[in-house]
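This structure is in structure tokens; I'll ask about it shortly.
What you see is the complex with one protein chain gone and the rest in place.
Right after this comes subunit A.
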Amino acid sequence: MIQVQNLRKEFGAKVAVDNVSFTVNKGEVLGFLGPNGAGKSTSMRMVTGYFRPTSGSIKIGGVDMLENPELAKQSIGYLPENAPLYSDMTVASFLGFCAEVRGITGAAKSKAIDRVLDLCFLHRVRNQSVDTLSKGYRHRTCFAQSIIHDPDVLILDEPTDGLDPNQKHEVRQLIKNMGKDKAIIFSTHILEEVDAACSRAMIIDRGKVVADGTPASLRKLVPGATSLDEVFRSITRSDLEK
């Protein structure tokens, strides 16, 4: 579903993403790992069509993102970092707006809203204004927006950031369940999440892919390492090092 080849992004002289290639098929959940500033968000922003890559190609379900962005974007659901929302709307009206922009109207719209309110446990705050929501609800509202059109491809930038342990668990279960018939990419720096939800993981450091494989195979990369945490620390460089 997602084919990315030789993706590169420069911001001025700085190379944020350098020659990243990967493929995600239907039924796969790819975890993006890496330290802060490694290029995870930049890569996701290119895959969703928000940033234009300096070079490289992106295909979503066979449609080229650079040549036909409007068609390619139809099959993507995206949860940006920090879950942005229009603060003056209610949860239901925000979801309604997202549905309408995606061409879902009338009875199909109310059905779609009810479906995602159910999936994301948002019924209680349905008519509450977005700016009065707690962080967990805000996050889930934005998550609900990303699945309102039941997309084939889901791109989630730190979907569990700022949630409490119960909510984290729910979201991971949700991702795992949806991963059965979708292609999903999600980024995180919580390593246990990779084990809990991913069928594959990629570690990115300073714009480059430094490891790619199943969580189990990543663990074998570094001799003597027993947890993903140790693998992560030994193959990525910390911010503090020059």
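To be clear about the criterion, a contact is a pair of C-beta atoms (placed from the backbone, for glycine too) under 8 Å apart; a residue touches a chain by one contact, two chains touch by 3 or more; residues count from 1.
By our rule, contacts and distances are computed from a predicted model.
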>> As a check of understanding, state which of "Acyl carrier protein", "Cytochrome P450", "ABC transporter permease" or "4Fe-4S dicluster domain-containing protein" is the UniProt name of the chain not shown.
In response: "ABC transporter permease"
>> Applying the definition given at the start, please give the residues of subunit A touching the unseen chain.
In response: 45, 48-52, 70-71, 73-74, 76, 78, 80, 82, 84-89, 93, 97-98, 100-105, 142, 145, 149
